[in-house]
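A single protein chain has been omitted from the complex, and every remaining protein chain is retained in its original position.
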Amino acid sequence: MLYLVRMDVHIPHDMPAAQADDIKAREKAYAQELQRSGKWQQLYRVVGEYANYSVFDVESNEELHTLLSGLPLFPYMRLQVTPLAKHPSSIR
Amino acid sequence: MLYLVRMDVHIPHDMPAAQADDIKAREKAYAQELQRSGKWQQLYRVVGEYANYSVFDVESNEELHTLLSGLPLFPYMRLQVTPLAKHPSSIR
Amino acid sequence: MLYLVRMDVHIPHDMPAAQADDIKAREKAYAQELQRSGKWQQLYRVVGEYANYSVFDVESNEELHTLLSGLPLFPYMRLQVTPLAKHPSSIR
Amino acid sequence: MLYLVRMDVHIPHDMPAAQADDIKAREKAYAQELQRSGKWQQLYRVVGEYANYSVFDVESNEELHTLLSGLPLFPYMRLQVTPLAKHPSSIR
Amino acid sequence: MLYLVRMDVHIPHDMPAAQADDIKAREKAYAQELQRSGKWQQLYRVVGEYANYSVFDVESNEELHTLLSGLPLFPYMRLQVTPLAKHPSSIR
Amino acid sequence: MLYLVRMDVHIPHDMPAAQADDIKAREKAYAQELQRSGKWQQLYRVVGEYANYSVFDVESNEELHTLLSGLPLFPYMRLQVTPLAKHPSSIR
Amino acid sequence: MLYLVRMDVHIPHDMPAAQADDIKAREKAYAQELQRSGKWQQLYRVVGEYANYSVFDVESNEELHTLLSGLPLFPYMRLQVTPLAKHPSSIR
Amino acid sequence: MLYLVRMDVHIPHDMPAAQADDIKAREKAYAQELQRSGKWQQLYRVVGEYANYSVFDVESNEELHTLLSGLPLFPYMRLQVTPLAKHPSSIR
Amino acid sequence: MLYLVRMDVHIPHDMPAAQADDIKAREKAYAQELQRSGKWQQLYRVVGEYANYSVFDVESNEELHTLLSGLPLFPYMRLQVTPLAKHPSSIR
Partner (left out) sequence: MLYLVRMDVHIPHDMPAAQADDIKAREKAYAQELQRSGKWQQLYRVVGEYANYSVFDVESNEELHTLLSGLPLFPYMRLQVTPLAKHPSSIR
């Protein structure tokens, strides 16, 4: 089941650099593990913004929330989730 | 080069059904041809809306505009285009 | 799997009354059938508006879109879909 | 009498963890007590957000405000209240 | 129980004048009857707009929706309802 | 001359409690004095929000601004002022 | 007493030209009469838009509403009214 | 003196094709004449939209409004005008 | 050449009072000097807000930006600039 997710990151400017680097490193590892598992199907940078558009493929709303709320950057992001369905003109 | 495009369709309610059916049939053929060519990479229905999210893979802004403005439904849609770039955490 | 759906109805003011009545009667029958099946779990009127908030319990995004796009009033409504998950403080 | 309430939580990032944990624990106890009393009828997590949609069943606007403003997280939330009425197509 | 209601009127410009006059006359009679009953407590024109702010005093959400949806201008208005409660600094 | 005023309070979370309590006590005294004078005609809490809707009855725009900018909470509020006029359907 | 008013004109595109011309001619006469009376103090075109910003100097909210709702273009405009007061740094 | 102008075109769908074609042909001629004069410095299509971003170089606000309101498509466009100034980091 | 400017002031609540007072005193002197020069033609307080609407009469976009960016409160304000032109119904 597919969902489009837009994530906008807003790290407080007074967070110590070491703490920010640590969170970002854990975020990257987490994101890559989910991509390898096939659950985080696509991940694109929005040009000019500290933001991404992603497509997730999961079993349920429940699973998607668990994955998203586990993101190390979750407390510093605004997320927007759009459930997707097969399009009648899609050839896939 | 990738772009996320959201398309929201608003067909005037007084358009004759035959005209609307004809436009939709041509839209479907056009969309499937572009998918087969690899330029319209992904096409998803937004759940509960007469709208889609699509990913296009084209050579330039120019080519994208030519493809989008050629959509039979173009005069009846609102389009929003977001240029995408590779994400540093992407494993692809 | 649960979803909150808000539906805002906008019937064109020049639609003949008989046509509008027919659509509304079919909408009511459709809504009641889905409620009896357990898929349309809750249905509330928004006070002062020709709108409702509903909770659907379905198997997938796919099934939800099929149900919503089958609504007789679908061409005359704006729908907003919010996927829901279990809340950690819920006692249910 | 029913109301839909959306709650978006924004805890300041510089609040000490112990204080935040204490507020959240009291929030959970408060929410569960109101659920057991039947006044906080439903409580759902919005997927991907630190937010919930809830349905309250109370005697009056007055009572609802008293319950909501007593939430331990109240100073850190944005609340939106929508009064609900019985829908003519509801089978309940 | 009090509610603030804002009503914005949008009569289609192609409605025949006689029909519009009839609806407005019935709206006025309806509004004055509800004011005399004490349920429509206050009614103010918004300066420069075809709109009003009103305060209703009713028994329930249910009753308010019945009153509002019975307005002859209801199909031609956008309504926004805000539930009110006693303010701790109010001297009334 | 009547005006509807909506006030949304946002006290910075790092203001010392004693200072906040002092401002709120002065705000209450100020509000009650203006109510007794007849200038602050009505004062309602918005359900679920740290906000109010008020009706002021003053001689001029000038006087209203003087009253509002004198509110002890003025630096911590967002105010929206709507001038009101007599409604042709009002029976008052 | 001063008010800033923004007026955005939206004449339906299917209004006969003769009717539109008549309304505009009456609007112009009305606007010039009010300017000569001193009540419509200033009148500026917004560059690139069929819109204006105006300053009115009237006795009351009541009078302003009477003047504005008497505009021949009133049914085809969106108006926004902002009450003004003397600025403490103004030298007038 | 430079201005950025965004123009969004909305031609009513029931305008006869011949009329629309005539307006567009006159618009094109008008736009090209102004470009040749140096007043309409730049003209870009917004990708995926029936809209453009333009830069005008004119003597005054007055002149800009005269040029824009003379556009054959003016009654069918929404325009947004942003005055520009030299940027301190510009090398031109 | 005329421009309407709206200025909304947001002084950080943790700025020391002496610093804020100094900035405001310099702002007042600056505003009065520009008014005496005829460039800052009008200056009104928005009722109920720490904001003003102003009309400037300057030679160019360039000059307006120089004046506005020189405001002592410039770093603490949001400004919106609207270029104005002569209105065809104006009698001035």
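Letters A, B, C, D, E, F, G, H and I mark the chains in the order given here, with residues in each chain numbered from 1 onward.
Quick note on the criterion: a residue touches a chain if its C-beta (ideal position, glycine included) is under 8 Å from a C-beta of that chain, and two chains touch if they have at least 3 such contacts.
Being a predicted model, the structure only gives us computed values, none of them experimental.
Undergrad: Among I:Leu34, I:Ala51 or I:Leu64, choose the residue that contacts the chain missing from this document, as touch is defined above.
TA: In the complete complex, the chain left out is touched by residue I:Leu64.
Undergrad: Footprint of the hidden chain on chain A, which residues?
TA: 13-14, 45, 47-50
Undergrad: Of the residues in chain I, which ones touch the absent chain?
TA: Touch set of chain I with respect to the missing chain: 5, 12, 15, 61, 64-65, 68-69, 75-76, 79-81.
Undergrad: Contact with the hidden chain only, please: which chain B residues?
TA: Contact residues on chain B toward the absent chain are 1-3, 60-62, 64-65, 81, 83-86.
Note that in this section only the chains that are shown with their structure count from here on.
Undergrad: Compare the contact pairs of H-I with each of G-H, A-B or A-C and report the one sharing over half of them by residue number.
TA: Checked against H-I: the matching pair is A-C.
Undergrad: Go ahead and note the Å separation of the Cα centroids belonging to chain F and chain I.
TA: Chain F and chain I have C-alpha centres separated by 27 Å.
Undergrad: Between chain E and chain H, what is the separation of their C-alpha centroids in Å?
TA: 43
Undergrad: Going through chain F residue by residue, note those that touch at least 2 other chains and give them in order.
TA: Within chain F, residues 2, 45, 47, 61, 64-65, 81, 83-86 contact more than one other chain.
Undergrad: Can you list every touching chain pair?
TA: Contacting pairs: A-B, A-C, A-D, B-C, B-H, C-D, C-E, D-E, D-F, E-F, E-G, F-G, F-I, G-H, G-I, H-I.
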